[in-house]
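The complex is shown incomplete by one protein chain, all other protein chains being positioned as in the whole.
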Amino acid sequence: MTLTKDEMAALVARDIAPGSFVNLGIGQPTTVADHLDAGSGVVLHTENGMLGMGPAATGDAVDHDLTNAGKVPVTELPGAAYFHHADSFAMMRGGHLDVCVLGAFQVSAAGDLANWHTGAPDAIPAVGGAMDLAIGAKQVLVMMTLFAKDGSPKLVPACTYPLTGLGCVDRVYTDLAVFDITPDGVRVRETFGITTDELAARLDVDITE
Amino acid sequence: MTLTKDEMAALVARDIAPGSFVNLGIGQPTTVADHLDAGSGVVLHTENGMLGMGPAATGDAVDHDLTNAGKVPVTELPGAAYFHHADSFAMMRGGHLDVCVLGAFQVSAAGDLANWHTGAPDAIPAVGGAMDLAIGAKQVLVMMTLFAKDGSPKLVPACTYPLTGLGCVDRVYTDLAVFDITPDGVRVRETFGITTDELAARLDVDITE
Amino acid sequence: MTAFFEGATGAEEALVDVADGATVLVGGFGMAGMPVDLIDALIRQGATDLTVVSNNAGNGDTGLAALLAKGRVRKVVCSFPRQSDSWVFDGLYRDGRIELDVVPQGNLAERMRAAGAGIGAFFCPTGVGTPLAEGKETREIDGRTYVLEYPIKGDVALIGAHRADRAGNLVYRKTARNFGPVMATAATTVVAQVSDVVDTGELDPEAVVTPGIYVDRVVSR
Partner (left out) sequence: MTAFFEGATGAEEALVDVADGATVLVGGFGMAGMPVDLIDALIRQGATDLTVVSNNAGNGDTGLAALLAKGRVRKVVCSFPRQSDSWVFDGLYRDGRIELDVVPQGNLAERMRAAGAGIGAFFCPTGVGTPLAEGKETREIDGRTYVLEYPIKGDVALIGAHRADRAGNLVYRKTARNFGPVMATAATTVVAQVSDVVDTGELDPEAVVTPGIYVDRVVSR
């Protein structure tokens, strides 16, 4: 059976080591937080200047001075710290985050990431912190469906969309399989409702078990 | 009459505009603080991470976590702020201090400053924050005797001692005269117990009134 | 020394010398930390042909979006113009009536920090091999490739903070801190909008985020 989005998020959460400092990208990656065990000691970073971010705020807890990178009101956990944007991105760029989780349009076999721009001529470019996260975290995890709506694979020999970062992706979580990007090529870690041979037949990328 | 050190310090203090942010170098320049009017709103910066530094601490007020750049215990004034070393020197380097006052071995007619190293082969080099201050503050004032103990002038055509900074000095306060370093040359602002002509005869630098 | 102003009239007074063609750094991440009162005053003040440096390019129809709608902004330098409610910017951009310089968010912050810290340029790993680094100088250092990035300096910074004391020291609230402290170092004239002003000595010197040396004018509500 292929994974639901929620199952993918749970899978990512399972692989995050206790005590890790983690940044979850806007959109789908944000849902990973719902699957992190409160006792794991995982500390969430938000690029807009906070460590120790808690769940989304509701009701009276909504404070417009306290939002995540997606501008959604969030909460503060004990042990939180605030800092300004230059310090926040120094933390990212300097390699201090253990993990970041990002969505993607495409990932190449060499770990190149494309997730900020479709390349459409009329699209308004907007990058946010994606490029900083892509090159900064010790481990970059991607969550995406393996195939686009038109059926084309999103794990590709070389990205055709504009790049976010070069050779930065370590692992790709998809609805059909989890892949490790290694110096020796793309390795399949797990498949869901499909065999590695079947996957190989549908991808233009060499994959091994 | 030539000026005493104390009179020189008073003269420097007189020329600092109310409300200025000022760094006073180690040694002689530190005494300028004694002549600043408390009502002037001048705020003192110390390179080791503080704005709003007060006078030297005595008795029970001594706190070894609160010192000036010369490691002398000082006090904190209302409105003080602490920051770390990178922020403190960013403040200096970024041109945010209005004035710094430094001692000197030599100043050249072009405003080059030599104040960190005698050039003696057996001297242990030690620069501290002198180079950062020299190039950072909006206005760099030097306090020194005009002649060394051996009688040689310290305002020179070109520094023979190792440099601290190039073309950075704006004004030189000495026991015999105050000089402005301008793009058009060295201008005498004031003399003490000596005429400009007498001064000119004793210096290798062209000076004008 | 920091000058103090109050209310809407005070805000206008504090911005009286913003010139046409100025580069204006505008704090905030979305609406958190956005100095809305100052932007409103800037709209009334009338300066035009502005370059605005801000993380986003306006939300809804107020604040930065209103300034854009008035046609006062020639160019936006930001990391993320495209948002669900950025219709004002979107329209101007599609009509070719506004320039856009997209900068990765960390570079935006670090380039302003460099301006404030007297750094002439810096080698940064962000964006290497991407369209946003095209045409820029690169260098390999210790086996890693870096792009050379230059400072972004403002003529004016408009920032939102939580509280000021009479010495101009500022503290912020939660993630509304964001770009404020960096922008305060990077502009010739820094104007902060705050919720309240307390006596000098009432802020904890250990907790001051922006020392008064960086703050020229404070506008309280």
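Just a few scattered comments:
Letters A, B and C name the chains as they come in the text, with residue numbers starting at 1 for each one.
In the analysis below, a residue touches a chain if its C-beta (ideal position, glycine included) is under 8 Å from a C-beta of that chain, and two chains touch if they have at least 3 such contacts.
A quick note: this is a predicted structure, and the numbers were derived from the prediction, not measured.
The missing chain, though absent from the view, touches A, B, C when the full complex is examined. Among A:Tyr82, A:Trp116 or A:Tyr173, only A:Tyr82 touches the chain left out of the display. Of the listed residues A:His35, A:His96 or A:Arg187, the one in contact with the hidden chain in the full complex is A:His96. Within the set B:Ala38, B:Ala126 or B:Ala201, the residue that contacts the chain not displayed is B:Ala126.
In the full complex, chain B touches the omitted chain through residues 46-50, 63-67, 71, 76, 82-86, 88-90, 92-93, 112, 117, 122, 124-132, 135-136, 162-166.
Touch with the hidden chain on the side of chain C covers residues 110, 114, 117-125, 139, 141-142, 144, 146, 150, 171-174, 204-207, 209.
Interface residues of chain A facing the missing partner chain: 18-19, 21, 41, 43, 45, 51-52, 76, 78-83, 89-97, 135-136.
Rule of thumb we're sticking to: only the chains that are shown with their structure count from here on.
Shared contacts of chain A and chain B, meaning chains that touch the two of them, come down to C.
Chain pair with the highest count of contacting C-beta pairs: A-C. If you average the CA atoms of chain A and of chain B, the two centres end up 53 Å from each other.
In terms of their C-alpha centroids, the spacing between chain B and chain C amounts to 34 Å. Residue positions of chain B with contacts to 2 or more other chains are absent.
Chain C has residues 113 in contact with two or more other chains.
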